[in-house]
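Heads up, one of the protein chains got dropped from this complex, but the rest are sitting where they should.
Naming follows writing order (A, B and C), and every chain is counted from residue 1.
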């Protein structure tokens, strides 16, 4: 228990820092490009790709943290396999400020396709990290009480796989319809939050 | 309890990081613009907008954290609604290093109006986040003990609404008198701290 | 107890972030200024002001954290006054990455005096923050058990005042002998660590 408490604390730290570093990608309109009040208003409006990317990634990391939080609630111990799988998952979270900045920089340009494909591929790797973490709950050491929460873990595994397939799909889609791929990403976590909110709260 | 402990830990992380990232907006006077000791002194003095913006936002985030801290003291459990409302509130906090940097960049220029209006509007959204969070204390699941602390929550709701109206007012005011709007912001949290310090300490 | 636990967690977060952000002031020698392997070695060596400033500030924040840690060990509750005094202290800690970057930029130049004076003045404000925090331990609410640890608090108050006078002295000294002022700063925390290590460990 105490052991898991510290893994949670470290993970919370990484989640909290990654989610807060997202703001560093939104750059103040540089002073020397502003020659009137309207310029500054336009400069702030032209930052919409940054606002959007910030909002999207904030939502994704928040949902990840909530899921992480509920997963840890049912664990009764940890293992080294779990520890390193968790580390890999955190690496995919830590990577998000970069792919978010990439998205923000190119979403409003002619070069949006690589940026969106890269971003969605990050989702594939993140899902793989989740799946790996879920596998280590049973192997090599059982980390949950026998017979309890099996359904829940199985359910999370299924939705993780489903999420992975959606991200694989949006990664491919990004080569033709990047904006559609992005909107699917956005819907994915809005649906996720809505569904989970309407599920029986614990 | 344990559940809330982790939400607190994550929230504390976000508050602590957002408040510390504020310092990144204060830029050291660039070496190539400094040709004498007096130049450096002047460079440090000309940073006053940055110091002011840092001080203002530090105070606002600190007051937010203190309130968050007292609110969690009376909760006995959490819900998914509460979790996501808290996430939205944290997003408005995370946004502050950007609006602070914007303020610092333009407060001493002719283009101060958009910067102050944007900053004050951030306060409106933040107040809305607080209000949303307070609503989830009763709906859909009751998160405080029956009959206890109802007055306190009602009181906090009232002052949150009042704060929101002040921020709406200063956002509008910023289009004509940005400096006055800023001073009201500054007074708002100084008054808040003074009042809360003089209230019966718990 | 639980209340103080969360103040500690928030404070630890701010200390940990401020101490880690120090590294951001050390900039990698820019690629376009490097034309040979020796250039890169020289570039790394010419970063000595940054290494020194990093080392100095890391030490000061670490000592502050250790003291903060021991102070909280003897507290049995908190008050709003204490909470805001602690917030002010944290603001002076949060400020350090800026004054450290300033020091690193100008320590090896002809404009070292303002940088050192500014840095030392930060120490004055930090000491004032400590003193204020120590005052709130007794007023308006008593935060330590009656009759216990009074000597310790009185002792810490004395050394805080002493530290403040040293910083006032080095701030003044920096206008004539900035390097001497810096060395005194460095010695101050080395002496502090040595003394506290040799004191009866608890």
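The rule we apply is simple: a residue touches a chain if its C-beta (ideal position, glycine included) is under 8 Å from a C-beta of that chain, and two chains touch if they have at least 3 such contacts.
Not measured: the values here are computed from a predicted model.
Residue A:115 is the one among A:23, A:115, A:164 or A:193 that touches the chain missing from this view. Remark: the residues of chain A touching the chain excluded from display are 2-3, 6-7, 9-10, 13-14, 16-18, 21, 24, 79-81, 83-84, 87, 90-91, 94-95, 97-98, 101-102, 105-106, 109-111, 113-115, 118, 140-141. Annotation for chain C: contacts to the undisplayed chain at residues 8-9, 12-13, 15-17, 19-24, 26, 28, 31, 34, 36-37, 39-41, 44, 54-55, 58, 62, 65-66, 69, 72-73, 193, 196-197, 199, 201.
Definition applied: only the chains that are shown with their structure count from here on.
After Cα superposition, the angle needed to carry chain A onto chain B is 90 degrees, rounded to a multiple of 5. Centre to centre, using the average C-alpha position, chain A and chain B are separated by 25 Å. Here the spacing of chain A and chain C, counted between their Cα centres, is 36 Å.
Under the contact definition stated at the top, the residues of chain A that touch 2 or more other chains are 17.
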